[in-house]
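Here the complex is missing one protein chain, while the rest keep their positions.
When the chains are written out, they are named A, B and C in that same order, and each has its own residue count from 1.
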Amino acid sequence: MNRAMSDLSTGELRDLYRELILDHARSPRHFGKLPALTHSAEGLNPLCGDKLKLYLQIDDDDRISDAAFEGSGCAISVASASLMTDAIIGMRTGEALDFAKALIGAVTGRISSEDLGEDSQIELGKLQALQGVREFPSRVKCATLAWHAMNSAIRQEQRPASTE
Amino acid sequence: MNRAMSDLSTGELRDLYRELILDHARSPRHFGKLPALTHSAEGLNPLCGDKLKLYLQIDDDDRISDAAFEGSGCAISVASASLMTDAIIGMRTGEALDFAKALIGAVTGRISSEDLGEDSQIELGKLQALQGVREFPSRVKCATLAWHAMNSAIRQEQRPASTE
Amino acid sequence: MSKPLQTVKSDPHVDLSACRTDFPVLAQEINGEPLVYLDSAASAQQPESVIDAVAEYHRHNHANVHRGVHTLSHRATEAYEAARDAIAGFINARSRREVVFTSGTTESINLVAQSFCRPGLKRGDRILLSQLEHHSNIVPWQLLCEQTGAELLVVPIDERGELDLVTFNRQIESGVKILAIAHVSNALGTVLPAQELIRRAQQHGVPVLLDGAQAVPHMPVDVQALDCDFYAFSGHKMCGPTGIGILYAREQHLERMPPYQGGGDMILEVRFEGTTYNDLPYKFEAGTPNISGAIGLGAAVRYLTGIGMERIAAHESELLRYMTERLSEVPGIRLIGTARQKASLQSFLLDDIHPHDLGTIVDHQGVAIRTGHHCAMPVMDFFGVPGTARASLALYNNRDDVDRLVASLTKAKEIFGR
Partner (left out) sequence: MSKPLQTVKSDPHVDLSACRTDFPVLAQEINGEPLVYLDSAASAQQPESVIDAVAEYHRHNHANVHRGVHTLSHRATEAYEAARDAIAGFINARSRREVVFTSGTTESINLVAQSFCRPGLKRGDRILLSQLEHHSNIVPWQLLCEQTGAELLVVPIDERGELDLVTFNRQIESGVKILAIAHVSNALGTVLPAQELIRRAQQHGVPVLLDGAQAVPHMPVDVQALDCDFYAFSGHKMCGPTGIGILYAREQHLERMPPYQGGGDMILEVRFEGTTYNDLPYKFEAGTPNISGAIGLGAAVRYLTGIGMERIAAHESELLRYMTERLSEVPGIRLIGTARQKASLQSFLLDDIHPHDLGTIVDHQGVAIRTGHHCAMPVMDFFGVPGTARASLALYNNRDDVDRLVASLTKAKEIFGR
């Protein structure tokens, strides 16, 4: 190796791969099948081959009583799915859809998390950890894949959700 | 008209459209069908839509006893066909093919007419008039169309001869 | 991208004289005379901004699109997709999903013939075209007829080069499967009454493909206002690159159509047992696309939009009026194509000088016109001519160009001794 690597911008990388993200990527929560699922959807990211199946159990009350996912993907997409399932269990579907909108807005940079707090009362909480993605536009699709899948699942769409 | 046309290079144009060429273009010789034809071919120039049918009557002696053509084309292609039919009547097919080669060589600039005289004993004669085409590379195909058709006719090829 | 326009003539809205210098190719002499380019209907010239957009892309940002996480790939993808957005806006498509990049009008039409029509077509089914179509809107349908046993039905034209609407109205009722027709004729300049044709077709449930190759460069085109099913056009006729074109299609059609070609990028998942196609418009973009072509076309659209298609249309229609007038004054001229609604070009014959000879003589004076059948042989057959000479205009032409053309025709008469 004939030149030293500068450490100038490692900060951004550390911000993308925060401990919380790496932790969820290594040990995803709610990973597996759901025996009593009522809704499901597939998410595909043709860019990198990320692929996940999302399972939801939605009760008569329109509340997400359980959620799980399977599949393979990069650290960002797995962590995002893991954090998402953690977060949406217990929400009503309408709430979950709003939450998805807020999250997608936040990671694409269309909504800042501060704006969000005031306007919509939605607190991203732990999911703020995903915001490091903003500096990596080519990774936004990874962070949003699970959320698009949730959208499809709740809306009962037939085609795999794709981030294209 | 707010600028005068220069006459600088009219010379080249006059060289292309010599009196002999214009005369043959206006009053093509051997234009029409041939009642007792033995060989024929079609020539097409997709560039400009020139289209001609060439008819030959070749006797047992392998001699072109009559030739005629029909079709429509620009001054150059019509004059060339007219001059060609004039020239080849009475030739043996082998001679006519050599003649075609010489003519094509001369108008494409691959053989100069002087070289020709010495080397091959072929005298282009009147057909030298076609050499003005050399300065107009996009018109070479017009000048050679009839000659390609003659080639096809003698060789009994099925497809229309095309200059492409 | 377009330079500020000076107002030197009376109507400031149609003076595009400042644009001319945007086109480097025009600043040259041909055979010792300044070039007069009157062949834009065959292919238009590019402004510096388009040439630069393509070169700069390759100097700074090139990589393959869609499939990479690295910076260049991301930049290339953004630029490619931004071009799609620019084009979608330019023709007012409902959504970018309806804008498919193809290699040109020809491929766009072949795609519709093969993917939209072929699967459902039976022996005896009818396809309605017109007599004034470009070969690119004839041969794909002939191939389709050979493949399926379907038949072509042709709307006749009249001596002016206008569509015979009476016959059309009868034909469109006869159970045709698609109407594929030019928006503007490339041989005659006729602007077809697209709105009316589409309305009629819709009354009979017939989908409509408009061949817009000669329309998009010369007038504002709004696919939603037209309400057509398909609209095809080429980059190189609108100051963009060769090798790139567009198929606009209603989303509902694209959703149902099978892919045209198979390859990378048009699939989500490939297994030997079966394959899942990608979303729109990618399902129809197999393989590495013409990235620089798309970017160049995006730049062309920005250039044209910067000037304004309304102004371009006004400029050209004023110039066409002048050209027709000046040509009419030439003794021995025969104008071919005298429709009441015309755009951007005039075909003609002079005495009995073959168009090809005419082309050579005027070229020798620096004037570039097209001569021949203009890939519209059925039009030539109708008028009983082997071909025509055609002078076609673009935004960068002016009255001086027309004057030079007319002068060069006089020279032709002189050479041919008339």
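Worth a mention:
Just so it is clear, a contact is a pair of C-beta atoms (placed from the backbone, for glycine too) under 8 Å apart; a residue touches a chain by one contact, two chains touch by 3 or more.
Bear in mind that the values here come from a model prediction, so they are computed numbers and not experimental data.
For the omitted chain, the shown partners it touches in the full complex are A, B, C. Checked against the full complex, the one of C:V100, C:M266 or C:I336 touching the unshown chain is C:M266. Within the full complex, the residue among A:S40, A:Q57 or A:S138 touching the omitted chain is A:S138.
Only one of C:R59, C:K122 or C:R340 touches the chain withheld from this view, namely C:R59. Only one of the listed residues, C:A18, C:A82 or C:V154, touches the absent chain: C:V154. Against the chain not displayed here, chain C makes contact via residues 24-25, 28, 30-31, 35, 37, 39, 42-43, 45-46, 50-52, 54-55, 58-64, 67-73, 103-107, 109-110, 113, 134-136, 138-143, 146, 152, 154, 234, 236, 241-244, 258-259, 261-267, 269-272, 274-275, 286-293, 356, 359-360, 362-363, 367-372, 374-375, 377-378, 381. Where chain B meets the chain that is not shown, the touching residues are 44, 46-48, 51, 137-139, 159-160, 162, 164.
The chain not displayed touches chain A at residues 1-3, 5-6, 8-10, 12-14, 16-17, 22, 47-51, 72-76, 78, 136, 138-139, 142.
Following the convention adopted for this analysis, only the chains that are shown with their structure count from here on.
Chain centres here are means of the Cα atoms, and by that rule the chain farthest away from chain C is A.
Distance between chain centres (mean CA atoms), chain A to chain B: 75 Å. Centre-to-centre separation of chain B and chain C, using mean CA positions: 36 Å. Averaged C-alpha coordinates give centres for chain A and chain C that are 45 Å from one another. Residue numbers of chain B whose C-beta contacts span two or more other chains: none are found. In chain C, no position touches at least two other chains.
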